[in-house]
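A protein chain is absent from this complex, but the other protein chains hold their places.
Take a look at chain A:
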Amino acid sequence: MGNDDLPMDEKAKRMRDLLSSFYSPDPSMLVSNNSPSKYASLDAINTPSFDPDQYMNLLTKSLVTTVNGLDPDQSMNLLVQKSNLEGLLQRHVEMAAEIKNLDTDLQMLNVFSWFSRGTNLEHVFIYNSSISRMNSNIVGMEANMEQLLEKIMSMQSRSDGVNTSLFEKREHIEKLHRTRNLLCKVQFIYDLPTKLNKCIKSGAYADAVRFYTGAAPIFKAYGDSSFRDCKRASEEAVLTIIKNLQGKIFSDSESIQSRAEAVVLLKRLDFPVDSLKSQLLEKLEQFLSQLQLEQCETANDSNHSNEPSNQGNAEATTHEASVVWTDVLLIDEVLPEAGLADFSLEAAHVAIKQYVTSRFSHLIQDISDSLTAQTGEKDGEEYSLLVTLEASKKTVVQGSMDILSDFRQLLDDKLDLLMKLKGYIIDWVQEGFQNFFRSLDDQFLFLSGKNETVSQDQGITDGLHGEKVLARLVLVLAQLSVFIEKSAIPREIAASFSGGGVQDYKHGPAFIPGEICRIFRSTGEKFLHLCVNMKTQKISVVLKKRFTTPNWVKHKEPREVHMFVDLFLQELEAIRMEVKQILPQGLVHRHHRSESTGSTTSSRSNPLRDDKLIRSNTPKGRSQLLETHLAKLFKQKLDIFTKVEYTQESVVTTIVKLCLKSFQEFVRLQTFNRSGFQQIQLDIHFLRTPLKEIAEDEAVVDFLLDEVIVAASERCLDPIPLEPPILEKLVQAKLAKSKEQNPPTA
């Protein structure tokens, strides 16, 4: 076949040229695949002077692709062969593909020849001959292939030879390598103590621990024999490390992060972590309580500091909280099982709650201070109730608004920790307000001395304050209650609440302005009543003394208006002055009425009264009088005890009415002779004018004064009234005398 090589090639080439000239296929599609570079590289691999490192690389690489089940010892050898064989196989495949191509080419040519047969017989002939030649070519190729195989086989055997010759060398290298590693390790272990000490010195505990844990298995295995000294030395070093780490953990000066790291290192050193953990937890608890303390301190600080610094308190608190929270987050990262976040949340819970309550209690203290500060100073000559009232009002509103803005600021800071508690905080603040106003109410009651169970210990001292101060205070309290009910809550506080309305109510809003308003409305009324009662009581004492001291049955003829009227009027005037300071004026003005009804009533009532008194001497006339009098009383009864209103006139009038009623009752308890009766008549006559000036309701005052005279006449054994001219004379004398005594007031 070898002889035919050349002509075959020639033929084929010609044939191809022919075909290409005819159909223009790719001219170089056959032989080009025989690239010698692969052989070269394979040869290069197989050269004995290969680089061991490269070899190692190759080894690792090829391990991945090696056929399973091969003995690792032989792997190297095989691989040398394999890379060769691969090349061969590749070539074989390529050739097979060539053959296939040729086959298809042939078939195609056949087809073409069929087509062209009819057109060109010559062509047909050429085709036929070329086909037969190609056939023989292919046969020739088969022989070539066999030759090739032979070559491959020989190459393989040769490479085997190379391999075996290299094997020993390789093994040796490997051994050397292992020994070197071992030596390194031994070196490392011998160096360990010094290294550890170095680490301790430099504080690189993490490295030290890493070194030690690396060496630990060796110490475990050989520690008793060859490395004893070494082991001892390093263990000592490690002990110092542990000690240092522990110290680090429990030292407060270290940052939380480094402490956490220390814990991790200790854990790696197989230190009994459980005990450590408990210790640490204790420590952390301490830490937490400390945090709490800090918060409390902040809260306290903010409470004890005065107004100017109030604004900054919320900031301080938030700042504190934020610091704490970042710390906590750090701890939480390294020690999730400690549940620090929960702890701190709880702590924050408590702290904020405390803060809220303390804020409110402080505010209450402020308010009561401002109330008592001025009213309490008995000596302070010029203290006006108005000032007290205004100051208290301001304290209430300003204090509440401060608290609100503080908390709003707290919420606006969007601190993580606080955001979690946001709902709670809002609830607390609302609840706080609710409780605040409730306890403010209690405090008011306490201050008024009304709530005696509360004032258990202070009752005595309060009593010492004297009725005067207390009554003033009560008046202020009454007005303050009204203020809170009418404007402070609905306008200021409730309004700002609705502005900051947050959805997070679980049981509905905790702050119910309506309820508070109701409470304060009733409290205000209570105080007003209390105030009126106190004033009346005071005048009652004057009246009582007046009626119990003299012997009315043996009374002497009246010479002048009795002194007690001065006292009585003086008291009323004082009340009027006080009331004037605080309470608003009523809508109805006095002069308005005195022009119309008042004057007519008084002018009419005088002769009527005299008439009555004269007639009352006879039994028949008396019963008649009684009837008319009863009818009158029935008609006007509701007018006497009307509801007290928050106006100057109403309060003063109520007091006058109550006092006159008391007057009547005192009279009813006595028995008078004629002179005693006349004395009462005279006193009442004198009182008539000033009382009508003081009180709003002239008709009722007239009526009540008449009632006193009627009562006196009923209780008189011989009720003969003084003649009007004498009355007038005595009254004028009294007026002149009082003018004389104190001209400036007149």
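Methods note: a residue touches a chain if its C-beta (ideal position, glycine included) is under 8 Å from a C-beta of that chain, and two chains touch if they have at least 3 such contacts; residues count from 1.
Rule of thumb we're sticking to: contacts and distances are computed from a predicted model.
UniProt lists the omitted chain of the complex under the protein name "EIPR1-like beta-propeller domain-containing protein" (options: "Geranylgeranyl transferase type-2 subunit alpha", "Histidine-containing phosphotransfer protein", "Trafficking protein particle complex subunit" or "EIPR1-like beta-propeller domain-containing protein"). Residue A:S540 is the one among A:T240, A:S358, A:S540 or A:Q581 that touches the chain not shown.
The hidden chain makes contact, of the residues A:S234, A:Q648 or A:S662, with A:S662.
Contact residues of chain A toward the unshown chain are 452-453, 456, 529, 533-534, 536-537, 540, 548, 553-554, 619, 626, 630, 633-634, 637-638, 640-641, 658, 661-662, 665, 668, 671, 714-717.
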